[in-house]
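Okay, so here's the structure we're looking at.
Every protein chain of the complex appears in place save one, which is left out.
Labels run A, B and C following the written order; every chain starts at residue 1.
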Amino acid sequence: MHDLDEETLDRPHEECGVVGLWAKKGSGVEVARNLFFALYALQHRGQEAAGICTSDGTLVNIHKGLGLVSQVFNEDNLRPLQGHFGIGHNRYSTTGGNHIANVQPFYIQTLHGPVAVAHNGNLTNATVMRDAMMSRGVGFISTSDTEVITQFLARPSMNVRADRPNWEARLAHLGEEAEGAYSLAILTREAIFAMRDPLGLRPMCLGALKGEDGKHTAWIVASESAALLTIGASFIRDLKPGEIIRIDDDGPRTVREPHERAPKPALCIFEYVYFARPDSHIEGQSVHVVRQRLGRRLAQEAPVEADIVIGVPDSSLVAAQAYAHVAGLPYVDGLIKNRYIGRTFIQPSQQMRKNQVRLKFTALRDNLEGKRVILVDDSIVRGTTMGPLVSLVRDGGRAKEVHVRVASPPIQHPCFMGVDLASHDQLIAHRMTVEQIRAHIGADSLAYITRDGLHAAVGEGARPGMGHCDACFSGRYPVDVSAFGLDDGKLQFESRKRGED
Amino acid sequence: MHDLDEETLDRPHEECGVVGLWAKKGSGVEVARNLFFALYALQHRGQEAAGICTSDGTLVNIHKGLGLVSQVFNEDNLRPLQGHFGIGHNRYSTTGGNHIANVQPFYIQTLHGPVAVAHNGNLTNATVMRDAMMSRGVGFISTSDTEVITQFLARPSMNVRADRPNWEARLAHLGEEAEGAYSLAILTREAIFAMRDPLGLRPMCLGALKGEDGKHTAWIVASESAALLTIGASFIRDLKPGEIIRIDDDGPRTVREPHERAPKPALCIFEYVYFARPDSHIEGQSVHVVRQRLGRRLAQEAPVEADIVIGVPDSSLVAAQAYAHVAGLPYVDGLIKNRYIGRTFIQPSQQMRKNQVRLKFTALRDNLEGKRVILVDDSIVRGTTMGPLVSLVRDGGRAKEVHVRVASPPIQHPCFMGVDLASHDQLIAHRMTVEQIRAHIGADSLAYITRDGLHAAVGEGARPGMGHCDACFSGRYPVDVSAFGLDDGKLQFESRKRGED
Amino acid sequence: MHDLDEETLDRPHEECGVVGLWAKKGSGVEVARNLFFALYALQHRGQEAAGICTSDGTLVNIHKGLGLVSQVFNEDNLRPLQGHFGIGHNRYSTTGGNHIANVQPFYIQTLHGPVAVAHNGNLTNATVMRDAMMSRGVGFISTSDTEVITQFLARPSMNVRADRPNWEARLAHLGEEAEGAYSLAILTREAIFAMRDPLGLRPMCLGALKGEDGKHTAWIVASESAALLTIGASFIRDLKPGEIIRIDDDGPRTVREPHERAPKPALCIFEYVYFARPDSHIEGQSVHVVRQRLGRRLAQEAPVEADIVIGVPDSSLVAAQAYAHVAGLPYVDGLIKNRYIGRTFIQPSQQMRKNQVRLKFTALRDNLEGKRVILVDDSIVRGTTMGPLVSLVRDGGRAKEVHVRVASPPIQHPCFMGVDLASHDQLIAHRMTVEQIRAHIGADSLAYITRDGLHAAVGEGARPGMGHCDACFSGRYPVDVSAFGLDDGKLQFESRKRGED
Partner (left out) sequence: MHDLDEETLDRPHEECGVVGLWAKKGSGVEVARNLFFALYALQHRGQEAAGICTSDGTLVNIHKGLGLVSQVFNEDNLRPLQGHFGIGHNRYSTTGGNHIANVQPFYIQTLHGPVAVAHNGNLTNATVMRDAMMSRGVGFISTSDTEVITQFLARPSMNVRADRPNWEARLAHLGEEAEGAYSLAILTREAIFAMRDPLGLRPMCLGALKGEDGKHTAWIVASESAALLTIGASFIRDLKPGEIIRIDDDGPRTVREPHERAPKPALCIFEYVYFARPDSHIEGQSVHVVRQRLGRRLAQEAPVEADIVIGVPDSSLVAAQAYAHVAGLPYVDGLIKNRYIGRTFIQPSQQMRKNQVRLKFTALRDNLEGKRVILVDDSIVRGTTMGPLVSLVRDGGRAKEVHVRVASPPIQHPCFMGVDLASHDQLIAHRMTVEQIRAHIGADSLAYITRDGLHAAVGEGARPGMGHCDACFSGRYPVDVSAFGLDDGKLQFESRKRGED
């Protein structure tokens, strides 16, 4: 499959979207249908595959498949997904390819009853855990770390009364063993659970649906608050890093608080830069507003004489507008994106391959001709798209000058916590200086926001006590990533230091 | 199928996209592949079905199916589409439903050899022509007016030398009989033809691909110039209303010029308002720039005291920005649209149905709260979406005031020339006054651009001699639409008057 | 697609199955469901595609697709096929390939209302008729002669009162123009019609369903009586050659009797030899019983000293049993056929290709070893299978001698009336003498039944006045086949002579 987003453009890959919903028995809330539309709202977090698993406390039903959520589900396969609670998942395929065996939720029968898991993130010690479980005699059908989590939950409970399935204890145990990033929605026969890793690397929030009488009839956990708005649920709060929540007919309750000596939170700062929907709220602030602040800060840090400001659609437009506002320059549309572009199985022909960026973007010459243009983008990863875009603005748009401004710092390090950015060698800022990159992309000038600027823009509106993982910019990983064989001296394991803060 | 665009939103329906390509034999241009990407660029004009028909002058190959062009085609079914010329079509289903029998191109064997037709528009005398052909003994497999055109071309040529298939004469004959809107791409064994109706109701333009040596190796006709850019072709010119072009290895040549007593052109003015891509050029001007002018004009005609200006994504944002510029107010993002929304087979659940607009839009409260907001939209058709959007801005966004400004005049009349707007009864501006609409949608104020303002904004940059159909606003139809039974005295057949200008 | 039946075996191709059903309005007979099971019973006559078209007298519904009838239809696509009458078709693809455009029934809108046609046979003057209609301006979507018939019915009626759709006159007109083989089921808004060509080349019969009260509630026409039995209908009679029947709520009535100077009937004698189900009755006799007579006759005409008699499963077993009975030899199973064999997309591997007959047959050595074996087959067409079968019996079964006996005469001439036997060059008996064939297949002896023997066996039980086309054996065609370019002097156009009998 020829993915124009991946092949021709320089965007970090998406991750996954996770959702869980419990409706009071008899409330009439259509659980599978609501899960579907919640996944629909989280489609930007993963377009490879989707799945929904529901239960009425006795039977468990599951349907999953490859493709967009709107392709995977229809009324015929949604109908059998009966029950008053369930979980759902949008997948972006990472390792293991897009085989059906890797599609989530993972669902197994265990000693303690059925359990299904939907996971956003990446365990940094998945191999260690998998090997340990294999040594105990467990076979795995996939290469997914989500299967590792799921089979971990099948373990007999030690130090636990055997007369009931103590999922709380088992989840706590998982929290002690698992390292890295995980936001989980878990279905059992008795309850749904939601859980974030102690660093809170991936977002997850809690909301509620109200019935006709104004009382809560259902509770939802989701990767982003935009999913809540879509189904008409109200936002309650973010899950705390390290928190485990149980939801059943008694509503949500915290079954494990974050550890008192927990490390400082380290939410992936790229959620603000690119991943999350602008209409989502994280850590008490609007993603859109953070992006405005990034644009403003960028204008202050890296001004340049020019006539107009344009952005790369769609995710960079808000930063471009803010930049223009601070710079006192007109913001105009300079690049138009084909709204219907998407995955196609068809390869471009020879004459198109020279300039594939045209398949996705066109330049508005009427706005650009003869102008000194500031082109704002949210990030540069591999650097394969910015060059063609600069050419497009200069040649197609006949701009006089093109000054590139980037609303995030140079990406110099890979991510091991669930974002398939690229390897060291593929990251242009790992291989080149800023000046080299400028020359490579053919811009008249190039500047990135500083790391301090990024943190300031993000931190300004966040709730007190928040912290962020910026390892892709700084190389300071909040968890031990030595398993990934990075021995070039640039990486530092930051988690202890943070924990000591 | 639950189409969120149709069910929940108030947008005029799309029409169709048409494309034709002739590559010199031996040029190496991959015709079917280029047709695919041209259709890909015209996807916004029709998402119901797609088809491509190619030929090498002997064999004719065709593949068509229901769905997006990226769903209909894959490398396996593209491969057999051999040949150095072909035509393609994106369909928006109107009457006849979305049956496969109605999918274009239509392809038949005739006395004169094979012929395939791709059509954008609507014949206003299709029933009369169809009945006449049925009386001569022709049976029809579909209800499509494109089949009427295709079977018309199968007729024996009168007054024509019988020794060769005189397609030019037959197309000219078609031009004498057919009434209404049609932009056609036609494939025969000898050439491809392109043709516009005498009023030029639907757009169509001509472009060329250059080879390594800088010489033209292929020519393309397409509904919009954006399709040319996408495949790397250069724009040559628009087809003239009433023109017939033949393309073969000798390049394009006009085989019928517009009649000297031709009526004044009447391009659908809604192409500027909504249909066309902003990066397309029509009549010598950029659609994007026209939309800027519409926003500016709207600000001049209908100012209001307010704090910020926002637009309905995506098609209204440029007008909103231009409005803000003239009004001296900040333009901000106020509504976020789910970029992955699209067709789904799943019906919303009960609690979602109350406010379906949330499935597609969310309000950015950070930007809206406490503000007096000007909300710019490009058009209001049935009025089913604007009310919920105003509520969303007011309740979800906590705006203090919401002033709606519309960049096109009230739509009071149906279209019979290929745009499935709605019937009289469904058009809110047919049933209500502006004040009644304001109350209905719950806005603090409501104003539309004037018809004069619309014509001024469109006409300012167009080539001399252009004219536009604004029947949906004015009720003055450029063709005889009496067949559609409109006897309410409001409609006037304008074509003669225009012809006399 | 690798069709083991076609590639590895020497069987004449199948033709088509046709069915029509009219149920009295309000009778409660589920028309589409009954048509489905009737087609199911006629599956042996065509496995490429299937279709059903129904009507309630106002709307017409149709569904058709490629594959077995059980693959084409499911409850979801059967449900919309409402109405109290309809027609159906099983297709064996001949010219034109297996494109969906060729799948029957053909359905068009005409001057006289909708008409749908299901056809078994082959028009020998299809090209002439098609050219004439093209000259009148009709375009064709397919290469099927069934479309020629369908469009013919769209013609304006000459010499007919214009106030009603006189289908009877139009069908009679068709009967005057069409030459060759056709058994038709035709759906209009007013009635269903059934029609056989004047020679009665293809079979067709009439039956009825009884309601609870013992009265007829529905009438059915079908290619074979076995379809009647399957849905619980009783057999009424065969259609006469040249007869046209109309069925509506008044029941069936003959609207055109055969012409008094009609040619002698010429039912395809191969229906008895191979095509028809053994449990069908044609011309008043059981196909199974005719095959018994063929086996007996063969034994009388071509005895040989041997130990046992075996047949090629499944169609030749009855003749083999009858041969054994007359010969006074034991009949035993010698070859086992894989019952689940069928179409597969997988090509055999290299080592299998040497002996593909093993994919379908195995030899029972326990029954064959050391024996002198008489192997009975119903026919030899291209001669590609009999050689491997003889080897299988001799080498795999370790038979001492293998004597081949064939229950039909040598096939020396192609069929142009709807059976895709093979071309002259492919027919082994056209190229070789019997002795050469014997050597070619490696048999110890080879004998065919005589043409007189065949006619005697068939004629013994048939109703008086019946006659049969044996052109593939005799080269005496009952219709003019000169259009097919057979000028080798061996063919004689027999129809006049027969007409004079």
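The working rule: a residue touches a chain if its C-beta (ideal position, glycine included) is under 8 Å from a C-beta of that chain, and two chains touch if they have at least 3 such contacts.
Values in this document were obtained by computation on a predicted structure and should not be read as measured data.
> Please provide the labels of all shown chains that the missing chain touches.
Across the whole assembly, the hidden chain touches A, C.
> Quick one: say which of C:R136, C:R189 or C:R358 touches the chain that got left out.
Residue touching the absent chain, from the options given: C:R358.
> Considering the whole complex, which of C:A262, C:V289, C:M432 or C:A456 touches the chain not shown?
C:V289
> Identify the residues of chain C touching the omitted chain, counting contacts across the whole complex.
28-30, 33-34, 36-37, 40-41, 43-44, 47, 68-70, 73-75, 78, 209, 226, 229-232, 277-279, 286, 288-289, 314, 317-318, 321, 325, 330-333, 336, 338-352, 354-355, 358-359, 362-367, 396
> Quickly run down the residues of chain A that touch the omitted chain.
Touch with the absent chain occurs at residues 107-111, 115, 133-141, 143, 150-151, 153-156.
Everything that follows uses one rule, which is that only the chains that are shown with their structure count from here on.
> Using mean Cα positions as chain centres, tell me which chain lies farthest from chain C.
A
> On a C-alpha centroid basis, what's the spacing between chain B and chain C, in Å?
51
> Cα centroid separation between chain A and chain B, in whole Å?
From the centre of chain A to the centre of chain B is 37 Å.
> Going by the contact rule already set, what residues in chain C reach two or more other chains?
none
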